[in-house]
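First the structure, which I've put down as C-alpha cells, then a few questions once you've had a look.
What you see is the complex with one protein chain gone and the rest in place.
Right after this comes subunit A.
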C-alpha cells in the first residue's frame, strides 16, 4: 500500500476546483480554462452525437452551452443518447438535456432551444454563439447548418456516422476555410440516402464521435493541441482503423452557397426533389379539406413517435415494395408522410408507377416538420 502523502494547502485549494485536473495539464492551465468559461457553444441536435458532446462540454466548464433540438426522446434512442434514460421518454430533448446538465453543474449557463433548426430561426439562434457543434442526423440540416455558419462566420465542428463508421472535421475557423460543401457541393438525392430507421448503430460509435467533437471544440477554443482544420478523420468501430483525409477547396462549392441571409432564408433545404412530388403540411391540409376524396397515410413503422392525432389517416409502413390497397384506388389525391419526408417520398414514387392519374404527394419534412399538425 502506498503511504498517504500530506497535501499542501495549495493542492487542497486546487482540488476544490472541478477543473483542477485539466488546469494542471502542461500547456493548458488557468488561461485555457478562462477561455472555456468565456466561450459560448451551441449543440444542434441532442441525439447520439450531441449527448456525449454535451456531457463533456459541460464537464469541461464551457461557460454557456446552448442545446437546440425539437425532437422528443424515444425509447429506441436510449442505446446511444446517453444523456437520457427511461424517465425522459416523451420529453423534448433540449429540455431534458438542459434539465440534466443544470442539475449536475451550477457554475455554467445552459440555454435550451426546444426547436428544430430552420432557415427562419437559424441566424437568430446561431449568432450569439462562438462555436457550433453539428449533432444532427440528416443531410438537409447538415447543409443548412454549414451554410449559416459560413454566412455568420461561425466555426463548425462537424461529425456524422453511418453504421459502424464515423467522420469528424472542423470547418470554417476563418474566412476561406474548408466547409462541408468542399466535400460534397450538393446534397445527395433522396434515393442516395439510407432512410432514418433503416440504419442500425451501436451506441458507442456516436459516443466516440460526439466525444471527439467535444475534444475539437475544447482544443479550438483554447488553442490547445492540433485541430482537424482542412482534414477529416474517419473512424471505424469494427477494426479501430482511422483514416485522415486532407481536404481542399472544391471548385463548385462557392457557387452552391447562399450569397446572403435572405438567399439562405428563401432556400428550401428539405427539398432535394421534384416539386410535383412534394407538398407542405399547410398546402396538403388545405387541399385535403377541399377534396374529401383524399387520403392521408402514415408510412412509418407502427411504433414510431409522435403519432398524428388531429387528422384521420391510414397507417401503411413503407417496406420498399409497391403496395396498393383499395382505399388508394378510390382516392383522388394521396398524401404520404413519415418521420422526415424520405420514406414517404420513396413510397410516393413507387405508388406513382401503378396509380396513374392520381396526385400522390410526399409531405415535406414529415412529422418532424415544424408545420406538422401535432397540436
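Note that contacts are C-beta pairs under 8 Å (C-beta built on N, C-alpha and C of every residue); 3 or more make two chains touch, one makes a residue touch a chain; residues count from 1.
The rule we apply is simple: contacts and distances are computed from a predicted model.
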"Molybdopterin converting factor, subunit 1", "Cytochrome c oxidase subunit 2A", "Acyl carrier protein" or "Putative dehydrogenase" - which is the UniProt name of the missing chain: "Molybdopterin converting factor, subunit 1"
Residue in contact with the excluded chain [from A:70, A:166 or A:365]: A:166
Selected from A:24, A:245, A:263 or A:324 as touching the chain missing from the view: A:245
Subunit A, residues in touch with the chain not shown (by the definition above): 45, 47-50, 134-139, 142, 159-163, 165-167, 182-184, 188-189, 191-194, 199, 201, 206, 234, 243-248, 250-252
